[in-house]
Structure formats: C-alpha cells, structure tokens
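And then chain A:
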Amino acid sequence: MEEHIKIQNVSKYFGENKAIDNINITINKGEFFTLLGPSGCGKTTLLRTLAGFYQQDEGDVHFGDTLINDVPAHKRNIGMVFQNYAIFPHLTVGENIAYGLKARKVNKEEIKVRSKEALDMVELTHLQDRQPSQLSGGQQQRVALARAIVIHPGLLLMDEPLSNLDAKLRVKMREDIKQLQKSLNITTIYVTHDQEEALAVSDRIAVMKDGKVQQVGRPHEIYLSPSNKFVANFIGSTNFMEGTLSGVDGDNNATVTVEGVKFATKLLNRVEGKVLYSVRPEQVKLKPVEETGDTLLEGEVVDATFLGESVVYKIKFHSGNVISSHEHSIRYNMLRNTGDKVKVDLNPEEAVIFNESGEEVLNEHKNISK
Partner candidate 1 sequence: SDEEEGSGGDSDTLTVYSPHQNEIINPIIKEFQDRTGIKVDVVTGGTGELLNRVTAEADNPGGDVFWGGGAESLEAFADSFEPYKTAEDEAIPADFKSPTNVWTGFSALPMVIMYNQDMVSDADAPKSWGDLLDPKWTGKIAYTDPSKSGSSYTQLATMLTAYNGDGSEGWDFVKDFVANLDGTILSSSSMVPKGVADGEFPVGLTLEEAAYRYIAGGAAVGVHYPEEGTSAVPDGVALIKGAKNDANAKEFIDFLVSKDVQEMIVEDFSRRSIRSDVNPPEGLVASDEIPLVDYDFEWSATSKDEIMEKFQEILISQ
Partner candidate 2 sequence: MSTRTLASRRNPFRQFDFWNYVTIAAFILIAFFLIYPLFNIFLNSFWQDGKVSLENYQEFFSYKYYYSALLNSIIVSTAATFFACLLGIPVAYVMSRFNIPFKGFFHILIILTLLSPPFIGAYSWILMLGNNGFITNFFRDFGIDMPSIYGLHGMIWVFTLQFYPHIYLYVSGALKTIDVSLEEASASLGVSGFQRIRKVTLPLIFPTVSTGALMVFMASFADFGTPMLIGQGEKVLPILAYEQFISEMGSNPAMASTLSMILLAVTTTVLFVQRYVVTKKTYTMSALRPPKIIKLAGTKRVFATLFVTAVVALSIIPQATVITTSFLKTNGPVFAGGFSLDSYREVLYKVPQAITNTFMYASIAIVIMVFAGLLLSYVVVRRKSKITSLLDALIMIPYVIPGTVLGISLIIAFNKPPIELTGTWVILVIAYVIRKLPYTMRSSTAILHQIDKSVEEASISLGVPPMRTFFKTTAILMIPGVLSGAILSWVTTINELSSTIVLYYGATRTITVSIYSEVFTSNFGTAAALASILSLTTIISLIIINIISGKKDVTI
C-alpha cells in the first residue's frame, strides 16, 4: 500500500507545555485514519500541524516523498474542517462552499454542479443563500464540512466535523463522507470524540493521551485487544477487576483468580502475582439466578439505565465490588429490576489481563484474528 502521510518524531510545545509528544504515524493513501483521545490530548494540535498552521518544534512530516515541514499551508492541498467551523461570516452558504473551487479556477459550470452536490450531501440546498449568522449550530458545521469536501483535496482533515449534529444525521453524514472519501480515494484524518463513530468509519485509529500515541490499529484491534488499560477504558467501557495469576506452567498456561473464581488462561510470558482482569460490559453475561456453574458468580442488580437499544446494569458482588453489564433491551418489561439477584459469567475467553499498573497485556487472546 502506498504511504501518503509520514509523521516522524513530531512534537509541539506551547510554552512549557508539550501539546504533542514525539508522534510517529504513517498513513496510507486513501486511508480513513482517526485520532481519538480525551479532551485536550492534542488532537487539534496534531491536525493543525499537518495543515501547516502550527510549525512543529521537532520532527518531520512527509506527504508522499516530499518533506513538507516548510511548505506553506495553502500549498499542501488539504481540505480542513475546523472545530469551531470558521465559516466566512461575510459570505452566504453557497459562496462559502464555492470559495475553494473559485480559488482553484474551476469553471463556473462545474462550480455549480459540485457545490450543488456538496450542498445536497449536507442537506443544506434550501439554505444556499442564507447568511451564516442565520444558521443553527449544526447547519454551520455542515457548511464547514461541505466547504472542505467540495474541493476534493488530496488530504482531508476533519476536526470533530459532526459534533453538533444529531445521531441520525451524523450517521448519514459519516457514511456519506466515507463513501466520498473512498470513491475519490482521499486520504482522510478524522478527529472525533465519539468512539462509536471512530470504530464505524475508520480504517485505522490512533488513540492518544497527553500528547502521546497509545495505540494504532484497526477498529476491532483497538476495541478487542487494547494495548493498555487506558485504551481499554477509553474505547468503550470496561470492567477492571483485581485478580491474581498463579500456577504458570511451561506452556505459559496459568490460572487467574477473580472475585474468588478461578479461570484458566494462556499467558504470553511466565508471570505470576497481582493483575488487572478486564472484561467489557457487553461480554459480561447475566444468567438467571437459578443457573449453576464453576465460573458463575452471584450478584445483585443495583442500578439499571435504559439507553434505548441497550440497558446498563450495575451488578454488585458479595465482595462489594460493582461491575457493569450491557444487555440488549429486547423487551422493556423484561428488564431486570434493582434488587434482582443474577448469576454472572465473567467470560474469561474475551477478557484481557493486564499487569498491575495496566501498562502491559499478559494473556494471549486470539479472538481478533477473524
């Protein structure tokens, strides 16, 4: 696959503050690449560095074979959607969108056609002649999106482009973006705080924290095989439970004890001692209290939140520890109630075992190789 963007050892300071810290990422041509991370972790900063609005303090950025450290922003052939929209307040919606095409001296006829296409895509055709000040927040955001996409840039940078849209429209738009991106083979770097969105649209995802990349991988790799506790916890939610490893044999088979229950597991190295056992709420299976089994734990429902598609239960064990479990809300009147007793299957096959500090994965879990 052709390499398009190569980010090597890039750092950027604000005063003392290292906003991004020694970033190394390679992005392929046509790839849909997402930056994911908590607020303030440096996503915008990295994006702006790629766009050429910040100059990195260390490191190099290549576009293809070209070192672009010193290429000014307007020559980088990028489309950018800004987190704060940055709509031209003095131009109408239509003029905002045609702006980049005019700059490229695209002929009038084509400007019309392509603007129309972009407007249709963001469902703003009827507002074409409005002034930006007369738009709602989401409408403004869509103008920003259309404006960046319409120029069919070589690299599309999007900073939370859908944050102000409703779920419905967001899903539609992200599918449209994805489709356009694929059909035009535009390399795309996408910043979002919405992990579901990231998982749905990305070819690969980089999870960031405090300016550093934590893990880069395909969506299911990140979700199912997080490389540390932070990633496991940030993408989706995870139950972390204290456990103990013991009885490692020559083949690295061992026993992990969690909440007094023992599971067999296969380790990557010979280790023993305290560990973090992590299992996602949707992998925690709730069974009728009547069921029995070696690996089943008894618990009590202490909270239930209805989220539409699913229900989140908080289950308290006899130890006093509480974990979450997600169940599809097939029937509302079949919901469990607070106080109900249940049996819990901690699903050791899907669990990831970290060392005590959460920095390292200890067990093998092959379930991601599909």
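Regarding selection, all candidates are chains of the complex that A comes from, given by their letters.
We take it that contacts are C-beta pairs under 8 Å (C-beta built on N, C-alpha and C of every residue); 3 or more make two chains touch, one makes a residue touch a chain; residues count from 1.
Please read all numbers here as calculations on a predicted model, not as lab measurements.
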Candidate touching chain A in this complex, from 1 or 2: 2
As the complex stands, chain A meets candidate 2 at residues 13-15, 51-55, 57, 69-70, 72-75, 77-80, 82, 84, 86-90, 99-100, 103-104, 132-133, 140, 144, 147-148, 151, 157
